[in-house]
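A single protein chain has been omitted from the complex, and every remaining protein chain is retained in its original position.
Residue numbering begins at 1 within each chain, and the chains themselves are lettered A and B in the order written.
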Amino acid sequence: MDFGFVLNPSSTVDLGKVDTTLYDRLARRCPDVKTCMACGSCSATCSAAQYSGMSVRKVLLGLQRGNDVSAMLSNCMLCGKCTMVCPRGINTRNLILTLCRIHDGEGSK
Amino acid sequence: MIYQGKQKIWSDYQKDIPDDHWYYARSCIRQNFFPASEKYFLEIARKVLGKDICDNEHHTTCGGIAYHSDTIPQETAMTIVARQFALMSECGYENLVVSCITSFGNYNETIETWREFPELEAKIRENLWKACRREFKVPKYVAHASDLIFKFRHEIAAKSVNRLVNRETGEPLRVVEHIGCHYSKMFPHKGFGGAEYPCVLSGMVESWGGQVIDYPERRHCCGYGFRQYHVKANRGYCVANTHKKFESMEPFHPDMIITNCPGCPYFLDRWQYVISEQTGKTYGQGGYGIPVLTYEELAGLMLGYDPWDLGLQTHQVAVEPLLDKIGVKYDPAAKYLGLNKEDLLRPELPTNMKCH
Partner (left out) sequence: MKPAVAIIGGGIAGMEAARQLLLLGYTPIMIEKSDHLGGHVGEWHCLFPDMSPAADLVENLKNGIKGATVFLETGIAFINRIRDTYNVMLDNGISIPCQAVLFATGYELFDAAKKEEYGYGIYNHVVTNRDLELWFGGREDARFPAKPSTIGFVHCVGSRDIKAGNMQCSKVCCMTAIKQAIEMKEKFPKAEIYCFYMDLRLFGKKYEDFYIKAQRDHGIHFIRGRVSEVGENYDGTLQIKAEDTLNGKPLKLNLDLLVLMAGMVCGKDNAKLTAGLRMGLDTDGFLRSRDNIYGVTDSNRRGVFFAGACTGTKTIPETISEARAAVLGIHNYLMK
């Protein structure tokens, strides 16, 4: 008989144990990404956001918190609108392209 | 850890507890979970400390579980509480000593609510009169039963035959103290030591020779909750909370856990079995679990009562390793003999957790 005695997984992020290799690699090549202040302008203006959940802000945060962001990246249409609105002047289009290259394995060399 | 820092906080959260003449409010579930705890509270209070404590067979549940499970409204819970107060008034007592942590929280919440909203108290008085023609006085003092044991911990230590010390090594036993959430998280000033660093149990442990462990998830709930455990769909996170505590205390190698709530010792004890069945992991030494005792059971052990009279055979986690460390004498053959020496039969053994 099932009494429901299971161990639910925890949603807590143990920050010290998050693998940030991808983010670190990205930050080395595009140091400006570190200046993101999570204002959300990029996501607000994103052509793909409202149909696909794409968000540059969430990509950057996710990379630092161990969330899988690869699916989100594939939704970017590379229109460059996010680059225009970023108040910190982060080249978000270049950020996405770099990240895609890192994802494709190029960055591991 | 800076011990003086804790002492400073403890001094901010002290309360004056009347010396004697108490009306005892039992818990509705403890007598099933840990059947001898309340009996030995009365035994210790009356026989060892010489106190006058009234135990009334007419009282019922305080309604706390139903209230916290959202199955009765607060007004109903308060009317049940008012009836307990009426029984106390009828017996001629003014000091209420409460066995259950949630009842303690419930009584305090009711009294504080009436203090803020006197019209609600008037309404509850009317409800009670309509329901059972009873009247009540609000208790002058509400204490938790562990408060009383804390207050007289040194007297108990002086009369003890056992100490929380490893007989072989002479080292103090390492004890995790777990406080029920409703003891002081609702009203920090109503608990000895406040809500962040309560001293009601740690004071007993220190007084009886043990060493208290302060581990990172010390303040975390045992996981019982009411809507958690009682609802099957939520049970997984009840277990997960307990698991989180054990993972956190594991590096400190505790010899035992002491608790002052009905639910906490039950879940800290039983879930060790559930966790071991699911993960294969046990947290005590040598494949055993960590014994979890109520403060009355521990006080009883210190005072030399027989562990089987204290009901320690009803625990899931075997207590023998702890008894051996302390040097408590016990008859293994008598473990599963009832009061009339009749064989109670043996429980089925867990797959992974070692039991005697």
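Annotations for the structure displayed:
To be clear about the criterion, a residue touches a chain if its C-beta (ideal position, glycine included) is under 8 Å from a C-beta of that chain, and two chains touch if they have at least 3 such contacts.
This structure is a prediction, so every number in the text was calculated from the model and none was measured.
Just so you know, the chain we are not showing touches A, B across the whole complex. Of the listed positions A:D14, A:D68 or A:D104, the one in contact with the omitted chain in the full complex is A:D14.
Within the full complex, the residue among B:G194, B:G210, B:G225 or B:G311 touching the omitted chain is B:G194. Touching the chain that is not shown, out of B:E94, B:E155, B:D214 or B:D306: B:D214 (per the contact rule at the top). Where chain A meets the missing chain, the touching residues are 11-16, 27, 31-32, 34-38, 61-62, 64-65, 67, 88.
For chain B, the residues touching the chain absent from view are 1-2, 5-6, 8-9, 194-197, 214-219, 248, 251-252.
By definition in this document, only the chains that are shown with their structure count from here on.
Across the complex, chain B meets chain A through its residues 232-237, 239-240, 243-244, 274-275, 277-279.
Interface residues of chain A facing chain B in the complex, by the touch rule stated above, are 3-10.
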